[in-house]
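Up next, chain A:
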Amino acid sequence: MSVIEVLSGVLLAAGALAVLTGGVGMLRFPDFYTRIHAAGITDSAGAGLILLGLLLRVDSWDTAVRLLIILLFLALTGPTATHILAHAARRDGVPMWREGDRRQ
Partner candidate 1 sequence: MTTTFTLINVSLLAILTATAVTITRLRALYEATMLAALFSLVTACLFVLLDAVDVAFTEAAVGVGISTVLLLGVLALTRSSESVTPRRRRLPGAIAVLLVGGTLGYASLDLPEFGSADSPVQRHPVTEVYLHQSQEDIGIPNTVTSVLASYRGLDTLGELVVVFTAGLAVLSLLGPLARPERTRPTADFHLADYRVIRVVSGALMPFILLFALYVLFHGDYGPGGGFQAGVIFASGFVLYGLVFGLDRAQRVVPRAALWLLVSLGLLLYIGLGVTTMLLGGSFLDYDVLASDPDTGQHLGILVVETAIGITVASVMTTIFFGFAGRGVAR
Partner candidate 2 sequence: MTGQLPVLQVAVPLLCAPLCVLLRSRFVAWLLFLAASLTSLTCAVWLAERVDRTGALRYAMGDWQAPYGIEFVVNGFNTPVLLLVSLSAVVAAVYSRRSVAAELDDRRVPLLYACLCLALAGLLGLSITGDVFNAFVFLEISSLSTYTMIAMGRRRQALLASFRYLVIGTIGATFLLIGIGLAYAVTGTLNMADLAQRLTGSHDNRALQAAVVFVFVGLAVKMAVFPLHAWLPAAYGEAPSAVSTFVAATGTKVAIYVFCRFAFTVFGASLVFGAMPVDRIGLLLACLGILAGSAAACFQDDLRYVLAWSSVAQVGYIVAGVSLATTAGVSGAYLHMIMHSVTKAALFAIAGVLLLRLGSVRLADLAGLGRRMPWTFAAFVVAGLGLVGVPPTAGFASKWALVTALVERDQWPVLVAMLAGSLLALVYVGRVIEVAWFREPPDGADPLRPPASMVAAIWFLVLLSLYFGIDASLPAHLADAAAAALLGKGGG
Partner candidate 3 sequence: MIASHYVYWTFFALMLIGLYVVISHGNLLKKLIGLSLFQVGVFLFYIGLGKQDGGSAPIISDDVETYSHPLPQVLILTAIVVGVATLAVGLALAVRIFEAYGTVEEDEVLERDSTERLAERDRERAAEHDGGGS
């Protein structure tokens, strides 16, 4: 097993872990704002790490370029979506959870 393969494996595992964390967070976090934070992790850290891991394993240039483009677009759209969702929620007065409140 070459170094690159090991590295790729580590990245993939880390990505999978990030996705899993995001999923758990979605279920466990108490309010909209914290949950959206968890959701953000899945498509920035999770998908990003997995794509990087895959990038180390490709055998042809055109696949690599495509993966890079996907990575670029994810980096651009994911945070924008999260940002705008949080803004919209605040505009609509979605309440923020504070220590001691009941979970929604």
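For anyone wondering why these and not others, all candidates are chains of the complex that A comes from, given by their letters.
Methods note: a contact is a pair of C-beta atoms (placed from the backbone, for glycine too) under 8 Å apart; a residue touches a chain by one contact, two chains touch by 3 or more; residues count from 1.
Predicted model, so just to flag it, every value in this text is computed and none were measured.
All listed chains 1, 2 or 3 share the complex with chain A, though the touching one is 1. The touching residues of chain A, when paired with candidate 1 in their complex, are 73, 76-77, 80, 83-84, 87, 91.
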